[in-house]
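Only one protein chain is missing from this complex, and each of the others stays in its spot.
Chain naming follows the written order as A, B and C, and within any one chain the residues start at number 1.
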């Protein structure tokens, strides 16, 4: 199975590069499953129903979120009628939406998509390690699902690496999101789980984590803000990870994808 | 000028891969300047004088540190007689050692090496932005020094990217350290400063930020530790960044270096 | 029912003032129930079985803990045979010991004692609000227990005040611990729950939260530690809260208790 995961889409620049590139990649690489993290898609903060639908139309099978999941209040409502929209599973009980979805892809595969949030230097949610155990136990890899994709939305490299080891052998992919900078440590862990500490963002890299650099610089240097954060403009980069899995959902190959913008371009050699 | 920066060396595995590879690389690539971050060289925590001397003997022109600078208490003493050992410049006034050094390399170049610590999600030090202004103003690029290398030891991608923009045009290289995972966003900023959010560590990547994974996993899942952190064993990776600068100290080319161990190997094509 | 809660006992000075004063107070005030927070009793870090037994012998009906619960490793073992020792209930499932105990006091009353940890600026545990709901639902006030005492071990005044409101009407007392400084906001909330943001510590107040002041001052000013934290010496203060409840477990009266040492002395006027 051929899986593509795209990192946090930030604002208009991020959406545009996804809409421009994804349909072509989906066809060209004969992708079986595409998951997009959309927590920053609406002006940098949250997601709207229109954007969610756009992602699906462009070729996404599921859209994951993160700490910005509900920055656009409408998400609290439309998430209930958006079966392919997945918010962090370790929100308190009673939170609208779902933290895991068993989606059928266009090619007929059943893929478990889970979104989990880390806690180190983040708002304290329920235990992500206990939460992922529940989700993975409920849909065992190779039995209930053909692949299991875990988007671990977290700040620190330590919590993310620990989470990857924790899930190794039980998921097809554990992919970090949230820091908006791709890491270069993609690999297949010994148990067959593809892993990358952070997939990076889809957006404009000439800024500060996808936002225009002026306001962040002011806050860091003067300790007094003077305006809202706005998404950066400039050339956009698509940043993702390509994974190929076997019939049991174990990862065979993994390679980063970076197209356009200011980062060095890279694409899988095996497709 | 040809510069190589090597990220946080972690424990015996990290030291070994540096000692094994650096002499060869120095010769093969005709390096003018090598800087190594050594804050985790001694069992994962701090540095000893013997290790510092080993790094110099292997080809380092300077050794930088970070939040673990003084974990080995002897560093508070020997740093005074170690002119190429650089601790974060934004420690309180009166801290032993120096936060910046103008070192003469083996090839006779004068290189400013500065170590600065970030504050977001870290122990609050003096303002890193004001501190780097002082250091860079004291040794202007192309006038007082032939190259200026800034090791920004920080946790978050946002503070690191902001710091890169802040220094752009005034330093040859702003390189992030501390997270122990290399990022894939190396580039030359518009003003001529090479930048990479984090250079990654030299050490064993089959662990949690270079440490054996068992204890971190216990603490994340049980919230009760049961032993000390120990460096991970297993194959070691050398992780660094190669930068070529012009006669004015501006970066012309930049490329990651990763050799050995579990990461995908990469080396500069231009040397 | 007459209840006395004593705050975090810190080291030898703290233990001594409890052992010296509690037997007398228990008799003099005809106390029905005494609970002591013992998380710092052993040299400032954790508790031993011998100290636990000492507290019971001095008149405690239960001993609560906090983030230092297991600093003394023996607590992981003896807590299983210490039915009146209560650690935070929102540790991960599988943690040794119990987070709530229904203890029978010497006067024959059934008292629910719960220990919960906050999460703001603390290690992220399971949701304290969901946890206390489970504990209070399992032993309704006035039905299953004659009084319910909730020790909320937390850092911030905001989380503590919110927790007090959350429990109002369902507990006899919500008492904050952890900051080691008594607050002056004791009162009975509208639903009948006595509340105090922090009860303060039993220990030597001429220090920094009960520890000798030299090392904390060094760390704050130099950012480099030079030794372990040691409990402060000097005169000890007993710091607690007195609560009188009605037949249904609702609080009728509440007053602080501070005896000895450097704080202004105060005792309930109603006993």
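As a convention for this text, a contact is a pair of C-beta atoms (placed from the backbone, for glycine too) under 8 Å apart; a residue touches a chain by one contact, two chains touch by 3 or more.
Values in this document were obtained by computation on a predicted structure and should not be read as measured data.
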Looking at A:35, A:85, A:125 or A:238, which makes contact with the chain not pictured? A:125
Residue in contact with the excluded chain [from B:126, B:230 or B:246]: B:126
Which of A:29, A:52 or A:91 sits in contact with the chain that's absent? A:91
Touch residues of chain C, complete complex, unshown partner: 121, 127, 129-130, 155-159, 161-163, 165-166, 179-187, 197-198, 200, 205, 207-209, 213, 216-217, 220-221, 256, 258, 262-264, 266
Missing-partner contacts on chain B, residue numbers: 92-93, 119-120, 124-127, 130
Those residues of chain A that touch the unshown chain are 70, 73, 76, 91-92, 94-95, 123, 125, 221-224, 226
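Everything that follows uses one rule, which is that only the chains that are shown with their structure count from here on.
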What is the distance in Å between the mean C-alpha positions of chain A and chain B? 29
Residue numbers of chain B (touch at least two other chains): 221
